[in-house]
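One protein chain omitted, others in place.
Order of writing sets the chain letters: A, B, C, D and E. Residues in each chain are counted from 1.
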Amino acid sequence: MRGHQAKLDISNGCIDLSHGSGGRAMAQLISGLFHEAFGNEWLARGNDQSAFDVGGGRMVMTTDGYVVSPLFFPGGNIGTLAVHGTVNDIAMAGARPLYLSAGFIIEEGFRLSHLKMIAECMGEAARSAGVHIITGDTKVVERGKADGLFISTAGVGVVPVGLDLSAENARVGDRVLISGTLGDHGIAIMSKRQNLAFETDIISDSAALHDLVAKMVEAGGHGIRLMRDPTRGGLAATLNEIARQSDLGFRLQEEAIPVKPDVAAACELLGLDPLHVANEGKLVAIVSPEVANAVLAAMRAHPLGCDAAEIGEAIADDHHFVQMATSFGGGRIVDWLSGEQLPRIC
Amino acid sequence: MRGHQAKLDISNGCIDLSHGSGGRAMAQLISGLFHEAFGNEWLARGNDQSAFDVGGGRMVMTTDGYVVSPLFFPGGNIGTLAVHGTVNDIAMAGARPLYLSAGFIIEEGFRLSHLKMIAECMGEAARSAGVHIITGDTKVVERGKADGLFISTAGVGVVPVGLDLSAENARVGDRVLISGTLGDHGIAIMSKRQNLAFETDIISDSAALHDLVAKMVEAGGHGIRLMRDPTRGGLAATLNEIARQSDLGFRLQEEAIPVKPDVAAACELLGLDPLHVANEGKLVAIVSPEVANAVLAAMRAHPLGCDAAEIGEAIADDHHFVQMATSFGGGRIVDWLSGEQLPRIC
Amino acid sequence: MCLAIPAAVTKILPDEMAVVSIDGVGKEISVALIEDLAVGDYVIIHVGYALTKIDPEEARRTLDLLRELSVE
Amino acid sequence: MCLAIPAAVTKILPDEMAVVSIDGVGKEISVALIEDLAVGDYVIIHVGYALTKIDPEEARRTLDLLRELSVE
Amino acid sequence: MKYVHEFRDKEIALGVAKAIGTEVDLARPYRFMEFCGGHTHTISRYGLEDMLPNNVRMVHGPGCPVCVLPAGRIDMAIHLAMRPEVILCGYGDLMRVPGSQGASLLKAKARGADVRMVYSTIDAIRIAEENPAREVVFFAIGFETTTPPTAIMIRLAEKKKLSNFSVFCNHVLTPPAMQNILKSCGIRNIGHVEIDGFIGPAHVSVIIGTTPYEFVAEEFGKPIVITGFEPLDMMQAILMLVRQVNEHRHEVENQYRRAVIRDGNLRAKEEVSNVFELRDRFEWRGLGPVPYSGLRLKPAYTKYDAELRFDMGELCVADNPACKCAAILRGIRKPVDCELFGKICTPVTPMGSCMVSSEGACAAHWTYGRFRDHQQRPAS
Partner (left out) sequence: MKYVHEFRDKEIALGVAKAIGTEVDLARPYRFMEFCGGHTHTISRYGLEDMLPNNVRMVHGPGCPVCVLPAGRIDMAIHLAMRPEVILCGYGDLMRVPGSQGASLLKAKARGADVRMVYSTIDAIRIAEENPAREVVFFAIGFETTTPPTAIMIRLAEKKKLSNFSVFCNHVLTPPAMQNILKSCGIRNIGHVEIDGFIGPAHVSVIIGTTPYEFVAEEFGKPIVITGFEPLDMMQAILMLVRQVNEHRHEVENQYRRAVIRDGNLRAKEEVSNVFELRDRFEWRGLGPVPYSGLRLKPAYTKYDAELRFDMGELCVADNPACKCAAILRGIRKPVDCELFGKICTPVTPMGSCMVSSEGACAAHWTYGRFRDHQQRPAS
């Protein structure tokens, strides 16, 4: 802004309404904070959109809003989550993530130092995932009309030729693979909520899964029917959705489902089922029985899949139930979460 | 959801936290309200992302967050705005908009009937703009942590071969064209704010400009240097940005700038400058002098450009000033809005 | 100082209020500071209050004078 | 009813509070309902309160009995 | 988790299941009611039904403090929470419990009521301290297990001289409800279903001990085994009940010896009796009014009684007439016998008490067990 503006006071400054009003303060915030954090040739051109070349073929697009509270949590923050989550939704199509957009809705009073930290983490997460944040938007709302910061990211990626992963593709007999332990993210978040606060070393599993996916596609090819990241609603919601969309059921083996002991303990404490708790760096893959072992081996060879496991299979079921043989020896179903996830007394 | 769930009570129901928890209530909201409103083959597949085929070449991506208050205003609502705004940011690259994503951040207590109305308007706006909302996201936050509803849309489009519109492309001598009257959107919004409330027939100009843009590109080809929609911060912000990015200045003729009499009157009442007020269905084009008349004629032949005007030209200016010859006979500059746009007493 | 603009009175309301119009933009204002107001009068409004009525005769005279000055 | 789980006492705090551990998950609870508590004791916790100490001897006996029943 | 995982051991479980299978008399039915929702939950969560002989049938009792809260009390809480000065604090379980006409605290919150979920009564005290200009009310629910923490909280509020704090008391007692079920259905016959024995409460008994159940054995001639909540506890208890039935005994036995002693927790009982006294009657969802089954604050503590402080009155709302809860929690009907089950009544939109908490008979069957209803039918 060519010196016609006091510098952003990152250490003590706060967002106020002028940072969202289309004036000089907003331009300064965007160029002085976001462009610096995300720095790339597309943003530098300063257009309301960014252009890129594509080779043709099949692309995917996705979006997610991030409203996590607290904004900073063990293992990440809203910014890393906003990159990983959207990269993962692209990767779940077997696609290579290319470009992200990022929209910020900021409550007035938000500390610039926090915003900078979050933006820098996003930039770093994007760089390590090999994606570029090429376009964005900033809105500021009055105090009491947001919760500090919301981020929306959208992303596009390119699908390898011939691959078509989709929720209706599961077939009876397919195997259910999970890339690692369940519930780490949700429990890490809950441990920092004031009304629940408990002490734990659990950290969020937030991670970009595109490289793991690439290795799985390499190993399993067309034997991979679909992949999905079990985020909100956990594994239970993901499998119930797929069951409905593919018109079948699942039978899981509880013993095979990896859950860290401290996550299990925190779930007991709060009366929650780890199958309902959110993950941000895990995927479920439904694969044909023929490639199950090869895909599982590829997963276990990857740092983000070392705890991968085969946990069940698709069965014919007109009612789309996700059944589970309990580790105790009985049977049950794994249902959707009913309503919100609330700690229970009974 | 196969009858295992009470129907959404659209007329009396409210969003509560369970609608955002990844459980059955959320799935029902998405399939029963959003898919219905946006209805297309991509959403119907129910994946976390959507795939589409592209022919290769140059694409653009953009995003915007919509936090408008009030949510319903004369001439539109937050939903139509979220489609038009993002379509326009794509169109400003000269691109044909193809696909949108839509993310909703909803405050608990939001009326389902309002959500449905907004979603239906979005679907309708998308259909008339020839774009598809192919992927989305829904988050619900606690009361007091949002302002009813925020929408984020992202979009992708494809750029005609050889076209490269960008903010640094303006050259000295280029003409400044505006597609119509200024300030309609911002004044329509302000007229409905409780603390300002005034009576007026002014309606928002919210509209999708991609077709107008296509006609302009047809008429002006490579003579079109760049286009931009003067939204937040108005024409003043847009031209100041372009001046900085293209390293030149502008000289405008106040008399040539179209402003509706009632918009001008409302601006006088509130102590605002129409050049700072937001538009949602207007564009500024910087074009070479050779094509200016042809492009202007193409604009005027289009329903969304009937009030189009040439309002000035790019001049050499190391200070990047946007100067204006006032209709009174003097000269002034047109500066960025300083801080937020507030009605003044003096 | 003191941003104020002329507006035409379109309706007299109870409680010393009135509706004015500025080129079709309607606004409810207080007329507590004005006496003998009638629909059709022009007033100068400031922060939602009418400060005075505009004297149309004087306005015409000023304009006439301006035109005179300008052709001199 | 009454979700409650066993936890090991790791620290006694003032004001009838204590820290317990459940497989490494630490939680501050009230021990206002318990007498003679020592670090290392297991308690049953419910809504942030210890309800009772677990008798390790009885627990062992129950398990022994279960194993016995199961091999019969 | 010590004292947890040992009691979930599959090998031992299969062994005990085998023992039960060996010892049951195939010529007769064994119908055991677990009073506690915690036991209902364990049965469903671990799939115990799959491990029991066909002639051993578990009947789910009314033992969930959330489920038995009548709609009128929820309505009262919602009215209270809607007052602008009130912050209503309560356990997460309460959020979705239905009042009349589909109302719930979750929906009231969405419509503007300041409702806060707390994990512990200590959090409610903190909220009162942090909001001196507001009225903080704790929505107290629960059986004997959950009452002592409320008593401690009131003692704390007094110590801290909180003047903006009160309690909407809905604590209820287990033995009167058991007695009501047994009495209302004749001595040896509950409607059409005969109950052959009871699985007695686990954590309630931690507080009150085993003596309060002696009337079941003595007056009603039923065997009762106080039982822990882990699945092996239940398997063992079922075997113990099978043996009592086979041997024509009707005693109070204690399977949960690691946590329950005959007299319970004397200190907890004292804390409770210092603060609370019996109500003449209290309404239970599904059971109707049960004499001497609820608690209220003693006269010395009436300043903390939200019902008096806010002149809340009493709201009575009839249960949904189509709901079969009353029969289900007496063991006369099963969830699938209710025509609302799974159609308009699910855990998201519960119509009756049995669907309210995950411990209710209908909710447990819906959430964990309903696949069994379809196991006979072929997939289409």
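Keep in mind that, in the parts below, a residue touches a chain if its C-beta (ideal position, glycine included) is under 8 Å from a C-beta of that chain, and two chains touch if they have at least 3 such contacts.
The structure displayed is predicted, hence computed values, not measured ones.
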item: Chain not shown, touching residues in subunit B; value: 195-196, 249, 261, 264-265, 268, 270, 316-319, 321, 323, 325-333, 335, 338-340, 342-346
item: Residue numbers in subunit C that touch the chain omitted from display; value: 1-6, 8, 22-23, 29-30, 32-35, 42, 44, 46-49, 51-52, 54-56, 58-59, 61-63, 65-67, 69-72
item: Interface residues of subunit A (partner: the chain not displayed); value: 3-6, 14-18, 23-25, 108-109, 142-143
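The definition used in the following text is that only the chains that are shown with their structure count from here on.
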item: Neighbouring chains shared between subunit B and subunit E, ordered by label; value: A
item: Furthest chain, CA centroid comparison against subunit E; value: C
item: Farthest chain (mean CA position) relative to subunit A; value: C
item: Pair joined by the larger number of C-beta contacts - B-C, A-E; value: A-E
item: Between subunit A and subunit D, centroid-to-centroid distance (C-alpha), Å; value: 37
item: Inter-chain centre distance, subunit B versus subunit D - centres from mean C-alpha coordinates, in Å; value: 61
item: Multi-partner residues of subunit D (at least 2 other chains); value: 1-3, 5, 22-23, 46-47
item: Of all residues in subunit A, the ones touching two or more other chains; value: 261, 264-265, 268, 338-340, 344-346
